[in-house]
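To start, I am sharing the structure in question, which I have written as structure tokens.
Up next, subunit A:
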Amino acid sequence: MSGLELFNVFILVFLVVAAVIALRVKDLLIASVVFGIYSFLMCLLWAEMGAVDVAFTEAAVGAGVSAVFLIATVFNVKRDSSD
Partner candidate 1 sequence: MSENSIALIFACPLFGAVLCTFLGGAKRALCHPVAVVSLGGALWGGIETLRRVVASESHEISYLLGGWTLDSYPRGVGIEFRADLLGTLIMLVVIGVAFLVALYSKLTVSEETPEKEGPFYTLFLLQVTGLAGICLTGDAFNLYVLIEVAALTGYGLIAMGSARAAAATFNYVILGTIGASFYLLGVGYLYMKTGTLNMVGIQEVIVQQDLADSATMQVAFVFIGLGILIKMAFFPFHAWLPNAYSHAPTSTSCLLAPLVTKVMIYVMIRMTLTVFGVDFSFEETLWTKLLPWLVVVAIVCAATMALAQRDLKKMLTYLIVAEVGYMVGGVWIYNYYGLVGSIFHVISDACMTLCLFLGAGIILRKVGTSHFDGLKGLFRRMPLTMTGFFVGGFSIIGLPPTCGFFSKWYLITGGMLAERWEYVVALLFSTMVMVVLFFRLIERIHLAVKESGEEFGHGHGDLDLPENETRFDEAPLSMLIPLLLSAAVVLLIGIYNQDVVNLVESFLEPLNLPKGTDR
Partner candidate 2 sequence: MRKLAVAVVVLTGGLLLYAATDFAAWGDPESPASDSDVSKHFIAETGVDTEVPNMVTAVLADYRGFDTMFETVVIFIAGIAILAILKLTGKDATKTPGKRKDEVDDAPDLIVTHTVRLLVPIIQLFAFYVLAHGHVSPGGGFQGGVIMGASFILVALAWDLPRAMDRLSVDRAILLAGVGILIYAGIGLLAMFLGGEFLDYAELSTIFPVSREMARYHAMLGVEIGVAFTVTTVMFAIYASLSSKGRLEGGL
């Protein structure tokens, strides 16, 4: 396995980990932030796959604005979640 492939697998595994954490953690603020991390990992993966425009957009939208929207909402409703 070349270094790039290893990097690829590394990101893929962490993507799944981030997704699971974002969904399992009880604090919605943490969930939102982890979701931002998930998006950022996704953006790295896409950049590595050669989809630079998509990666750029995901960095701006997924990791940036989406996370901000989520956090804004979490602040205005309650922070803890039952699951």
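We take it that a residue touches a chain if its C-beta (ideal position, glycine included) is under 8 Å from a C-beta of that chain, and two chains touch if they have at least 3 such contacts; residues count from 1.
Selection rule: all candidates are chains of the complex that A comes from, given by their letters.
Everything numeric here is computed off the predicted structure, so don't read it as measured data.
Within this complex, the numbered candidate that touches subunit A among 1 or 2 is 2.
Interface residues of subunit A facing candidate 2 in the complex, by the touch rule stated above, are 52-53, 55-57, 60-61, 64-65, 68-69, 72-73, 75-76.
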